[in-house]
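One protein chain is absent from this view; the other protein chains keep their places.
As written, the chains take the letters A and B, and residue 1 is the first residue of each chain.
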C-alpha cells in the first residue's frame, strides 16, 4: 500500500472522527453520527466535484470508505468517550493538518486537470480542504468554526495551493510540487497552531 | 390513476405539509412557507439526482407538483391552524411513513438504474427518503430532527432498501420487491413509533 493511500485513508478517518465528536456532543443518535461523519469526510470533495461537474464521485467509486465509516459509526457512539481519552487533541490536530494538506492539493490538482483558471483552481483546493468541516457545522447548527476562530487554517491551505500552482508553472515536476506544497500546508498549520497565531 | 401515482402525490403533499407547519412555527411569511414546503417535498430527490448527475429533475418534468405546492402555500398560511385540528398527528405519521417508504425505494431503484454499487445505492435510497426533512430543518435553523430524536426512521428506510436490493439479487421480480420492501418500511416505522422504540 502506497504512502499516499495511507495518508488518504487517515485523512478520511480524521474527518469522520471529528464528525463523530461533534455529532455526539449534539446528542445525535447513530444515524446522525454516521451522516455527520460522512459529510465531514466527503463533503469538501463532493462539493468540488459538483461544482466541476465531475462524476462519479470519489465515494461512489470507492464504496469501501463509505462502508468503513458506516461500520465505525456503529461502534463510535459507545466508544467515543474512550476514544477521546486515547486520542489526544495534539494527535487530532496533527492528523487533521495532514488531511487538510492532502485534500487541498488533491483538490487543486483535480481542478487544474478539469481546465479551471488558476485562481479558481486555488479556490477549489481550499473548498476541498475546508468544506467538509463547514458542512458538518451547518448540519450541527453552528457557525462554521473555520470561518470565525481566527486560526490560520483555510489560509494555510490557500498558501499551499498557490505554492503548488507556482511550482507547476515554473516547470517543477508535479510529484515534487505535490509533496512539497502538501508539507508546506502541514508545516504552516502546525507552526501557527503551536505559536497561537491569530488572524483578524 | 394508478395507486403508485396516488401514493406519490400523497408523499409530496405530506412533505409539503410538514414544511408548512415548520415554516409557520418559525413565523415565516408566504415566501418562506412555499420555499420550505418545496425543499421538504423535493429536497431529497433533488440531492440524489445532483449526486447521480441525473437531469432533468423530477419537479422540472412535473411542474404541476411545483404549481400545486405554490397554490397550497397561498392558502396554507391562514389555514394552518384549522388544518392542524382536522389532521391528527397519527394521520401525519402514517402518511409520512408511506412517503418515506416510497421515496426510499424509488431512490434505491434510480440509483441501481444509474449503475451505482450496492452500498451506495442503499445510501441513495436513504438520502432520497430523509434529506427533504434534513434540508427543511437546516433552513429553519434547527438541528435536523431525524439525526437526533433517536426514533428508527432512517434505519427503517435503510432496512427496506436492503430488503429491496437483496430481493433483486435473489431474482425476485422487481415489482414484488418494490412493493414488499416499501411495505416493510411502512410497517417498521409505524411499529417502532407505536412501541416508542428508541436508538442510542
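By definition in this document, a residue touches a chain if its C-beta (ideal position, glycine included) is under 8 Å from a C-beta of that chain, and two chains touch if they have at least 3 such contacts.
This is a predicted model, so every value here is computed, not measured.
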item	value
Listed residues B:13, B:28, B:97 or B:184, member touching the removed chain	B:28
Interface with the undisplayed chain - residues on subunit B	23, 26-32, 35-36, 46, 50, 53, 55, 57, 59-60, 63, 66-67, 70, 77-78, 138-141
Absent-chain interface as seen on subunit A, which is shown	50-53, 116-120, 123, 134, 138, 141-144, 146-150, 153-155, 199-200
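Heads up, the rule we're going with is that only the chains that are shown with their structure count from here on.
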item	value
For subunit A paired with subunit B, centre-to-centre distance based on mean C-alpha positions, whole Å	31
